[in-house]
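Apart from one protein chain that is not included, each protein chain of the complex appears where it belongs.
Our next item is chain A:
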Amino acid sequence: MEQPAVKGQKVAFVKPHVREEWIGRIYTTLCILFLIVTIVAIVYFVASKGLSTFFKNGVNIGDLLTGLKWNPEGEPPLFGALPFIFGSFSTSLLAALIAAPLGCCAAIFMTQIMPGVGRKYLQPVIELLAGIPSVVYGFVGLSVIVPMLRAIFPGQGIGIMAGSLVLAVMILPTITTIATDALAALPSGLKEGSFALGATRWQTIYRIVIPTTLPALLTGVVLGMSRAFGEALAVQMVIGNAPHIPRSLFESTSTLTSAITLSMGNTITGSAHNNALWSLALILLTMTFIFVFIVRVLERRNHR
């Protein structure tokens, strides 16, 4: 009498849950497969196009990375991308240099000096900056920053300085938000411990708060830099787009992204010029991977 009852019970217990378990499992697996396939496809596509410049069109990889002249339609065609690489690095580095102290200090103010007002009003306002379309930044840069620079410094106002200033404002919310989260996550006991030893608020901030959260603060700066590195439109509007290495911060130059967006529509698929633009995209992609890698290393240091 007892045995069949136990058996029946077991079956009734197990079956529906096994099904649920499998439905969930299959669904989530499909989602992650879709993501992986997309990423692999993009990387493969960019790499195959970008590398065919060297293998099909016979351009020397060293010439592309170090050449100073970019004239793909000329006779002979020249594929020197160093001005673009230099432009991208210099604008994003300078933008990070301008925005990092601003963002980190704003975060310190919002979390340490006036946490009430900071978290409630200031942070949403700064996050609002992230939602403004980049064309608006470019337009403001073109109509405010460029004329201002032209009035103060020699040259036309366009160039690395204008691009960096626009980018600095664009990446400020990224840096500030990440820095604010990092500072807010600081164990409160650390600050109290420092106060109890007789340290003042400033001593506590620069001796305890900043060193403890430094890896996370740097994560914000690197993420901001990678955003600046990939930004095309706003920079393109204020940088001038002349393909050569400038001798000052106020001289027209170009970046990898602006070179791609300006010429991609005017080239024929499969031509050397088109492939060379894909090579520039490949450089961008590689740099993004390097930025992500740096962030991972910093985060690991942070959790130790």
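The working rule: contacts are C-beta pairs under 8 Å (C-beta built on N, C-alpha and C of every residue); 3 or more make two chains touch, one makes a residue touch a chain; residues count from 1.
Definition applied: contacts and distances are computed from a predicted model.
Its UniProt record calls the unshown chain "Phosphate transport system ATP-binding protein", which is the correct pick from "Phosphate transport system ATP-binding protein", "Cytochrome c oxidase subunit 3", "Pyruvate dehydrogenase E1 component subunit alpha" or "HNH endonuclease". Considering the full assembly, A:Ala199 is the residue among A:Leu51, A:Ala184, A:Ala199 or A:Leu262 that touches the omitted chain.
Interface with the hidden chain, as seen from chain A, comprises residues 116, 187, 189-200, 203, 207-208, 211-212.
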